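One structure follows; several queries about it will come next.
Complex shown without one protein chain; remaining protein chains in place.
After this line comes subunit A, so read on.
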Amino acid sequence: MARKEGGRASSDADDLACSPLQAVLLADSFATNFRPITLERPKVLLPLVNVPMIEYSLAWLESVGVEEVFVFCCAHSGKVKDFLDSSQWTKKQPSSAFSVTTIESRDAISAGDALRVIYGHGVVRGDFILLSGDTVSNMSLKQALHEHKERRKKDPLAVMTMVINHSKPSSITHQTRLGNDEIVMAIDPETKQLLYYEDKVDQLRQFLSLDKALMADNPSLCLHNDKQDCYIDICSPEVLSLFTDNFDYQHLRRHFVKGLLVDDIMGYKIFTHEVRSCYAARVDNFRSYDTISKDIMQRWTYPLVPDVRYFGNFSGIKLDRQGTYKAPDVIQSRSAQIGPFSLVGSGTTIGDNSHIFNSIVGQGCTIGRNVCIQGSYIWDNVTIEDDCKINFALVCDGVHLNAGVVLEPGVILSFKVDVGKQFVVPAYSKVSLLPQPSMQDSDDELEYAEGNSAVNDNPSITSMVYNGEANLMPSSLDAEVLNTSKASIVGAYIWSGGEPGLEDEWKHSIAPIPIEKLNEFFLDHSFDFDESNQDVVCLPPSGELQPDSGSVGFDDDYRDSADFEKEVEATFLRAFTGVDQDNVIIEINSLRLSYNMSHADCAGALFYSIMKSAYDSPHSSQRELLSNTAKEIDKWKNLLKNYLRSKDEEIEVIMKLEEMCLESALDFSPLFTTILNRLYEKDIISEDAILTWAEEKEGADESDKIFVKQAEQFIRGSSCKVSAAKSCDLE
């Protein structure tokens, strides 16, 4: 129904010659930062201050006047669709022109794939907003859109406007408060064009190297280390076709943005728009989850705050003193205390003497007595028994913590995990009922998307308990099934550290970075200083720097041509093993382009490979070698002819033959004339080429002329023929 409505709206709009504002929302991050939670629930449906993240994105899109949203689902696509179908967004609302359409694909593994699928659907007609479904923002797009449109009018190559905001990374940990790595961008201060983008800054290197070409066109540029990418892009329709043209673009930033910046042939430009007074951020990892949750609680994202009726399932949460939000039906013991910047969802009961600080507790939770929850995120229907201590942890739906459990900072408990009495879950551990998938394959999330419904439906696995003294090490590298002696336990899995390895766990965790870590980093830093001092001392005074590019350039060139020959030979050998000739031609052509070689080089290299294969095949006598060669030439002459466009290429082939006879394959030397004759007979080489070659050789040294002399007879014969033919013509 929504689709229909969208179609009609667009036809109306076409009449008015202005298309409705569209948005593409990627409901899949194509990353594994939120595992193990995302194995069981798509990231966009994870609650952020008790509301699924996608709600924030959709609400914002509606508020900025977007009329059509295409939600691209991939992992857990069924769940996302179900959610949207049951939500207010897809329900027909005659008053609003806001429509949400889902586009589903099961085999997309990157944002690039997603955009290619969307391009295939052909639904995007004009400028659109590209964002992921985990974006929280309250910015107004009017200004940015206007700028984008104005630029497009003047310069059709301005295909994208990136939204950035200010965020200075810590000089010690080199990450922003959202836990992202620092980004270095170069922006033209006048036009705001993005000139350089680097999100993987190598911390070990002292210097940042900017291409001198950047300065060639503009006299000044601004180098920013204090900006952060909001991952909200205003794109022109060309962006989609660019993704389709460059089928290797996967990541929006790493491939697409950098690709456009480096490519100066097409000249596409990317611009930036800096937001100053409003909020825009993306939940990218657990640290940003924590930071953005706090920002929402502290109302930076107004009106997207818990006590404003903005989302469908409003539960009447009210704001109390000290930034505390409480649902009306919370049952709270008199002695329980809910501290500043906390939220407690409806239907939750809190026992005597329990304390909740800086934490968010979902709906239908049961919290016992003497529980202390600090800086943590408790989702829905969690049971926490007496005397538990929870510090800076994330606890998913349906978790059961038995009495006396302690969660140390940075712990993630995935859905329905059951922790036994008195157990201390060590810091930064991630616990899930599902085993950790092997790390190689990025399709994992997809497989689990298919399989996990079965897991959830099976209640027998869900009751797993850690026993107190389980001999369990958080540093165990493989996913470890926990067996304990006393309780009736099947097993849950403690995951090993994420991709970056255990040491980096603290970086993206919910818990604040421990002070020891900071000190450690600071010491590292001072150590860096000493090193860098030496580095500087080693540098010659600037005036003495000698330009050394000349010699290097030559070496490069030399290496390139040798590489090229090798590559062509390898390709040719593949042709032996049955690859189609057409494909060989395509491959060689692409090699030619990538090494920037001429047709003559191709012909030479190919001919070399042919001769080499003939030479390498077993032969005992000259005669056998000759017949081998003849066979090979017959076989590949069509291939070779592809590259023999003119006399120059043919001469190159003769030279190559000569070179081989002289250097690499001495056996050929007595056969030179015969092979030449053969090539001539097979129409591979024309008389003209042979005659020109002989002429060129005339002035050379005696030693160079061996083969010319050898072939003298043959050349004279052909030149006679030529002159005879000419005289015939004259007559």
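Miscellaneous remarks
Operating definition for what follows: a residue touches a chain if its C-beta (ideal position, glycine included) is under 8 Å from a C-beta of that chain, and two chains touch if they have at least 3 such contacts; residues count from 1.
The criterion applied here is as follows: contacts and distances are computed from a predicted model.
Among the names given as "Exosome complex component RRP40", "Rab escort", "Translation initiation factor eIF2B subunit gamma" or "Ras and Rab interactor 3-like", UniProt records the absent chain under the name "Translation initiation factor eIF2B subunit gamma". Within the complete assembly, A:His174 is the residue of A:Lys81, A:Arg125, A:Lys149 or A:His174 that touches the hidden chain. Taking the complete complex into account, A:Gln206 is the one of A:Ser86, A:Gln143, A:Gln206 or A:Asn583 that touches the chain left out.
Touching the chain that is not shown, out of A:Ser86, A:Gln143 or A:Asn519: A:Asn519 (per the contact rule at the top). Shown as candidates are A:Pro219, A:Gly267 or A:Pro618; the residue that touches the absent chain is A:Pro219.
Summarising the interface, subunit A meets the missing chain with residues 167-174, 177, 182, 184, 186, 189, 201, 203, 205-212, 214-215, 219-226, 290-291, 512-513, 515, 518-519, 522, 525-526, 528-530, 532-533, 536, 541-543, 545-547.
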